[in-house]
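Shown here: the complex without one of its protein chains, the others still in place.
What follows is subunit A.
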Amino acid sequence: MERGEKIALGAAVAGHVVLFGLLSVGFLATPNPEQLTAKPIEVSLAEDVALEQASPNPTAEAAPSVAPEQGAPEDAAAPEPAPPEPAPEPAPQPAPAPPQPRPEPAPRAARPAPAPVPAPKPKPQPRPTPAAEPKPAPTKPAPKAAPAKPAQTAPARPAATKGSGKSPTATASRPRGSRLGDDFLKGLSDRDTPSRTEAAPAAKMGAQAAADIGSAILRQVQPCANRQVTPGPGAERIRVAINLKLNRDGSLAARPRVVGHSGVDGDNERYVARVDDLAIATFVGCSPLRGLPEELYDVQNGWSSFTLRYKLPG
C-alpha cells in the first residue's frame, strides 16, 4: 500500500468516525412528535335510556281518612227546633242530614244534651219516635232502647271511635262537622297507621341505575385495568361483554365470564383470546367491589349478575 493510499485510508476512517459521531449525538435526530394536547374522551353509548318502573316509597304515611274536624255543632239547641218538624213524620229525616254541617256542633253543647245526637242521624235505624222523645231529654237517654245506645257511647269518645270501623253502628252516628259522609273511606282509620308491609321491591333495575353501577365497577377496576399491557395494535378497540356473578358483599361469586365481543376486526382478531384473559384478570384482581347499592342486588336485572362492557385502556 503506497503512501497516497495510506493517506486516503486515514481520511476515510476519520470521515466515518466524524459522521457516526455526529449521528450519535443526535445531529439528524427526528424530533419527538408533539404530544396530543387534548386527551380523547371516552364516550359510552347506552342502548336503553327510558326510565323503568321504580317502586314508590312504600313507607310514606297514609293519607288521613277524614277531613279536618271542624268541631261539634255550635249550638245544640239550634238543631233542636228542627227535629220537631221531622218528628211527626219519619220521611223527612234524611232532609236534616244535609244541613248537618250548618249547625256548628259545639261539643260542649252537645254533651249536656246527648239528645240531639239521634236526631241528625241519617240512618233510618233510629225510630222517628224515639227521636222525638229525647227532646225533653235532659233526662238520661240511658234507659232508652237500642237506638239510644250508640248515642251513649258517642259522648264518651267523641273523636276517637269514629274511625275504628269495627261496628257499623259506631260509624253511623255522630255529627262531626265534616263535609264528608260518615262512611267515607269505610274501614280506614284516621290515625296514622304506618303500613306494615315490607317495601315492595323495585320492579326492575332501571337503565340509569345499571349505568351507574357499571360506571362504579369500572372505576373500581381501573387500577387493575391500568396494569394490563395492550397485547398488540388494535387490541384496545375490542370491547368485551363480561358477566360478573357477584355476592352481596361485592366479592365475585364465580369467575367472570366473557359473553361477547364487539369491535373485533381483521387487525385485532388474533388478540381476542388475550384480551379476554386480561379482562377477566382485571375484574378478578380488583374484586371485591365496594359501594354498590344494596337494594339493587337481587331485583330483576340487579347486580347479582351484572354484564358490562370492558375494553383495555389506551
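In the analysis below, a residue touches a chain if its C-beta (ideal position, glycine included) is under 8 Å from a C-beta of that chain, and two chains touch if they have at least 3 such contacts; residues count from 1.
The criterion applied here is as follows: contacts and distances are computed from a predicted model.
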Choose one: "4Fe-4S ferredoxin-type domain-containing protein", "ABC transporter substrate-binding protein", "Na(+)/H(+) antiporter subunit B" or "Protein TolQ". The correct choice is the protein name in UniProt for the chain not shown.
"Protein TolQ"
Out of A:Pro231, A:Gly250 or A:Gly302, only one touches the absent chain, namely A:Pro231
Of A:Gly4, A:Pro40 or A:Gly266, the residue touching the omitted chain is A:Gly4
For subunit A, which positions touch the chain that isn't shown here?
4-5, 7-9, 11-13, 15-16, 20, 23-26, 28-30, 32, 229-233, 274
